[in-house]
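Yeah, one chain of the complex is gone here, protein chain that is, but the others are all in their spots.
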Amino acid sequence: MLKEISRKNAIHIMLVYTGGCNGCDIEIVNAVLSPFYDIEQYKVILTWNPREADILAVTGPVTKKMEPALKEIYAAIPEPKLVAAIGSCAINGGPYANLGGDLGSSDQIVGGVSKVIPVDANIPGCPPRPEDVLQAVVSVVPLLAKKR
Amino acid sequence: MRNMFIFMLKGAYDNIGRIIFAKDRKTSIQMRNKILAGQVTYPKTVNEDACIGCGACANICPVDAIDMELLKKPVKITKSYVKEKHPVFNPLKCMYCFQCHDNCPIFAFYGMPAAIHPRHVGDFDINLAELLQQPIVMKDKKEIDAIVALLDEKAKKLMTEG
Amino acid sequence: MADVDRKDRAEVEVPLGMVHSALLEPFRIRLFVDDEVVVDAEITYDTAHRGIERMMEGMPVQKGLILTERICGICSHIHIWNGTRMVERGLGIEVPQRAHHIRVIGNEMERLHSHLLYLGHAFEILGHETFSMRCFMFREPVQNMLFFLSGNRVHYTIPVIGGIRPRCDIDKDKKQTLLAMLKSLDEELKAFGNRVINDTLIVSRIKDIGYLSKEDAIKYGALGPNMRASGVNFDWRIKVPEYKDNFDFEVIVREGGTVLDRVACRLFECLESIKIIKQALETLPDEEPINVGYELGRMGYSTSYNEAARGEIYDSCSLDDLGRIQSYINRTPSMSSLSAMEVSCIGDHLTDATITIVSCDPCLTCTNRVTVVDENKDKEYILEPEDIRRLARRKI
Partner (left out) sequence: MEAKEFVLTTIFIPVVAFIVSTWIPGIMRKIQARIQLRIGPPILTPGFWAVLKFIYKERIEPVSPFPRLYHSLPLIGLFLMFFIILLTTPAWVDVLGLTTLVAVAGLMKVEEMLYIFMGNLSRSIMSVRMPYPDQVKGAILKGNARRFFEQVSAIRTFKLISIGSFPLYIGLFVPAVVTGTISIVGVAVYQGFNTTSFAISDIFSLKPLLWSIPGVLGAISYFIGYLVILNEYPFSIMHTKADVIEGPTLEYAAWARASYYLMREATMFVMSSVFVTLYFGIPPVLGWALIPHVLLAMILPVAAAVVSAFTPVLTFKQIYPLSLGFTALGIVGIIFAIL
């Protein structure tokens, strides 16, 4: 009971950029730092320490160089944790994985985040608007509270 | 240093108001309510009025992010052409390559705003019946053929026979 | 980069990144410090390498140009514009003047939002959260303008071969709204700039650090505002006809070469950008924004230079008979600016080094292209800064 309330009332979010074009990253930064959006009013606090995080927001198609780092960071987060894949790159690899068609996709990327770590929420857009990100984060919080 | 002092005095006045009365707050309350109620929706991606239901966008899309769905009520566009299907866009699959936009005949043949745009199609008025009467402005024969190949049978007839 | 005698003095290495609050983008900085004073620095950026140029090989050019936009989410417009411009130049495609104006508007808005983002990021690194948020507050109207103009806040996808996508055309209403938005932004920015330049604590923090001399700026290839802040007077906009023939503006040059100058340079450039957008809106010709009557075909090697928010950008490629891309090359300013920062943070405190590196406005996603595969040895290695300099072709 208290556990659920406390989890709903303080959420720490950590961002990891895995080689996207920066578009998604900037929009998340906007959601966090722009007073117009202000993520903190939804009780979500930005952190840069995996030990503190509850939600891991990942953007970009995971490049091969970033794959081990992403895995390690995910492992460093104590349960309960959620992963949000933000932007079409993080969902399915975006143009880097799909645009090539017959020519094949880029051989420098692994693809969507779900190929590396389990994903709980997908936020579509290229990039998603800050309000999309905020709404998605707000709507996954009950999931977080319910975990173990 | 003197400037700094002036700023501090002025700032003290402003900021006391801000701290106590939340003066000149920039956070959008409207957006806050929308987000808390879960009402943020994806922007409009298909302009129904401008779409002729030709299926080119669905055929070109490399990741099948567009489905052509049957309209409950077919729309009559010209004397001989009735629109029966319309595109439905799925943002979770899309990778925003703009192929649908660039191959939509409305844009490609006439240089008008396309009826589909994966991000936000925009608001504009278009008179389809009139537009379709005009000659195609695109010059490149190869390109025209490539796009016509994407259209479904009925639309192909409409485009090639006018 | 390091002299030999520095080696003896360096005590320890402090690696930062790839995931780090100051960097935002994934890259690695290794700082070699002697009691927290930086003796040498190594910046490695290959983590965001997605092989875009490689992917474009053989793609139809219209499709490939979409990919250029995804090189970067900050200067997305300049990439697609410069790529499109390169193809148009190569094939001799006529572009309506109206489209040129709107492309310029897009680029200047991009410069505005990019510089404001830079300021916001720099203040965040300085630990000044309030001013960082103020910058993002000023940036919000710019983003709204861009959304209003193009239907997206980041990737606007304005240019297409032959002109602009009609979605992004500017009608009368749009023009009035944009002008009104610009006016209030102009006033707010001037007041804010005044406040920052007079803030003793901030100025004392950025005043004497990150010094890059004019010689070093040229030697290491700093570009854009970084080079102009070190006293090099060059801006591609005075050579590109789209700008040169139509608009009046000043090139901001400062002599100091420190972080303060780089910050100030961008602040003033914002005001110039507003000026250009206003002129472009007011002189917008009345015509169709796109010419679809062109034919694609074989194109010889074509190039295009332009001025992105961060400096010189270069695109080149050739097309085969079916209009497919052959050997696309895209060269972006961040890469060579970053190698200049490797020298300019030497001698500063560790905490100052991060703001120095950030002060060149590094954007890594475009920079990640220097992994070279040596097929004989069957292993990957990274080009040294010296090699980059050798390979980079700059003609100023």
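By written order: A, B and C. Residues from 1 in each chain.
Note that in this section a residue touches a chain if its C-beta (ideal position, glycine included) is under 8 Å from a C-beta of that chain, and two chains touch if they have at least 3 such contacts.
Computed from a predicted model, the values in this text were never measured in an experiment.
Asks: Which shown chains does the chain we cannot see touch?
Replies: A, B, C
Asks: Touch as defined at the start, partner being the missing chain; which of C:L126, C:I161, C:A222 or C:L260 qualifies?
Replies: Missing-chain contact among the listed residues: C:L126.
Asks: Give the residue, chosen from C:E25, C:D40 or C:E272, that touches the chain omitted from the document.
Replies: The single option touching the absent chain is C:D40.
Asks: Can you list where chain A touches the absent chain?
Replies: 2-3, 5-7, 9-10, 12, 35, 38, 40-41, 43, 45, 48-52, 54, 65, 68-69, 72-73, 76, 78-80
Asks: List the residues of chain C that touch the chain left out of this view.
Replies: That gives, for chain C, the contact residues 1-2, 6-7, 10-22, 28, 30, 32-33, 36, 39-40, 42, 44, 47, 123-130, 133-134, 137, 201-202, 204-205, 349-355, 381-382, 384.
Asks: Tell me, which residues in chain B touch the chain that this view leaves out?
Replies: The list for chain B reads 11, 15, 18-19, 22, 24-27, 32.
Simple rule for what comes next: only the chains that are shown with their structure count from here on.
Asks: Does B-C or A-C have more contacting C-beta pairs?
Replies: More contacting C-beta pairs are found at A-C.
Asks: Would you mind pulling out the distance in Å between where the CA atoms of chain B average out and where those of chain C do?
Replies: Spacing between the chain centres: roughly 28 Å.
Asks: Among the residues of chain A, which ones contact at least 2 other chains?
Replies: 35-36, 94-95, 99, 126
Asks: Pull out every residue in chain C that's touching 2 or more other chains.
Replies: Within chain C, the residues that touch at least two other chains are 63, 66, 137, 140, 155.
Asks: Tell me, which parts of chain B touch chain A in their complex?
Replies: Interface residues on the chain B side: 25-28, 31-32, 34-36, 38, 40, 42, 62-63, 91-97, 118-119.
Asks: List the residues on chain C that touch chain B in their complex, please.
Replies: Spelled out, the residues of chain C in touch with chain B are 62-63, 66, 137, 140, 147, 151-152, 155, 157, 160, 165-167, 169, 195, 198-200, 288, 290-296, 322.
Asks: Enumerate the contact residues on chain C facing chain A in the complex.
Replies: Per the stated touch rule, the residues are 18-21, 24-26, 46-52, 54-55, 57-59, 63, 66-67, 70-74, 76, 117, 120, 124, 132-133, 136-137, 139-140, 143, 153-155, 363, 365, 368.
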